[in-house]
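Beneath this line is the structure, given in structure tokens, with notes to follow.
Missing here is one protein chain; the remaining ones are kept as they sit in the complex.
For reference, chains read A and B in written order, and residue numbers begin at 1 within each chain.
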Amino acid sequence: MLGYIDKIKEISERVLKEGTVEMVIGFQKGTLPMMNEPCFVKCSGDVQRLVWDSNCGINLANYLTDRKEKIAVIAKGCDSRNIVTHIIENKIKRDQLFIIGVPCNGMIDKSKIASMFEKEIIEVVEDQNNIIVKGEGFEETLKKGDVLQENCAICIHRNPVIYDELVSDMVEEQRDVDRYEDVRRIEEMEPDKKYGFFDDLLSACIRCYACRDACPLCYCPTCFVDESRPQWVGKGQDPVDIRTFHFLRAYHCAGRCTDCGACERACPMEIKVRTFTKKLEKDCLEAYGWEAGMSLDERPPLDTFRPDDPEDFIK
Amino acid sequence: MLFKNLMEHMGIEPDRVHFSWISSAESTKFVDVVNEVTAAVKALGPNKNFIIKAA
Partner (left out) sequence: MSDWEPKIVSFLCNWCSYGAADLAGVGRMEYPPNIRVVRVPCSGRVSPKFILAALRNGADGVWVSG
């Protein structure tokens, strides 16, 4: 994973110099540890800013919406699936893109690591399998496998599905992961208990909409929360308003969500917002055999009709 | 279907939301479904969770 960066820089420099693209979207080091930020490189001299490590969890497909120029984008497995979704939804054209595919080993969960230490973390470095966390007066080595983001730990599409060039050989996909254990646990509850469960889950929400902004699928010109005539959802902290927001945000991602984890990563209150989208993802898989963003040739389930679509909910 | 499932998942009773398909010639089916829906909602009692409390 760490060795990728030389190859990324080499490809980026080449495509910029040759004029194949006008911009490369990648990651640069952030100002805080474990917070890499997106970066837009426009001249080949600047490629040295690019980095690649286990903190590149932001979904770069988010920055492609409605762009007109030719762009090279660095794509992990989940990013590439979101790029496919973008192309299907006509948010960008395939021939505008030069996709630098990055087989991914999972990203680390910054809030999980931060919660493991009482003192402030000043520096985080990593080698192949370990994360070394340093702060004032302490230094500890963690196994990367133990601190992965939850969605990365259960990811079964680590390799990019479309790319123009790969930075390394494909990594081995995870098998035998139980992707929907937590969804099933909620499904088994009684309605009242479910309601209470989500009340607890959402009680911390401050309506900052970071989950929406981080999501590559959320590109409506006017989001339903900002519509005021009629106003579908209040702007305050009313629990019902909060729930309406989360419900509709998730529902708008039905059949499109790739479980990239950007929403959860962006949440400042550490709410497990993927709880909603994962249920939809599971249903799509079970009802329509659909996984979002796997192919350019297939239309998503919610904009096609097939005679064998499940309809037992209609009287 | 996804909508209904997610509502249920969130803890809204499944019998609160109904979908049906009735032709304009099927007045008997219409009456049957009205009866069915009303009975189902009645059995649940008032909607007390997902509702804006009057200020």
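Going forward, contacts are C-beta pairs under 8 Å (C-beta built on N, C-alpha and C of every residue); 3 or more make two chains touch, one makes a residue touch a chain.
Treat the numbers as computed from the prediction; the structure is a model and nothing was measured.
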{"item": "Full-complex contact with the absent chain, from A:32, A:189, A:218 or A:248", "value": "A:248"}
{"item": "Contacts of chain B with the absent chain, listed as residue ranges", "value": "3, 12, 15-31, 33-35, 37-38, 40-42, 44-47, 50-52"}
{"item": "Chain A residues that touch the omitted chain in the full complex", "value": "224, 230, 232, 240, 244, 247-248, 251"}
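Note that only the chains that are shown with their structure count from here on.
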{"item": "Centre-of-Cα separation between chain B and chain A, whole angstrom", "value": "35"}
{"item": "Residue ranges of chain B touching chain A (in the complex, touch as defined)", "value": "1-14, 18-21, 33, 36, 49-52"}
{"item": "Touch list for chain A against partner chain B, complex", "value": "183, 186-187, 189, 191-198, 234, 238, 240-241, 243, 247, 250-251, 254-255, 276, 279-280, 283-284, 287, 302, 310-311, 313-315"}
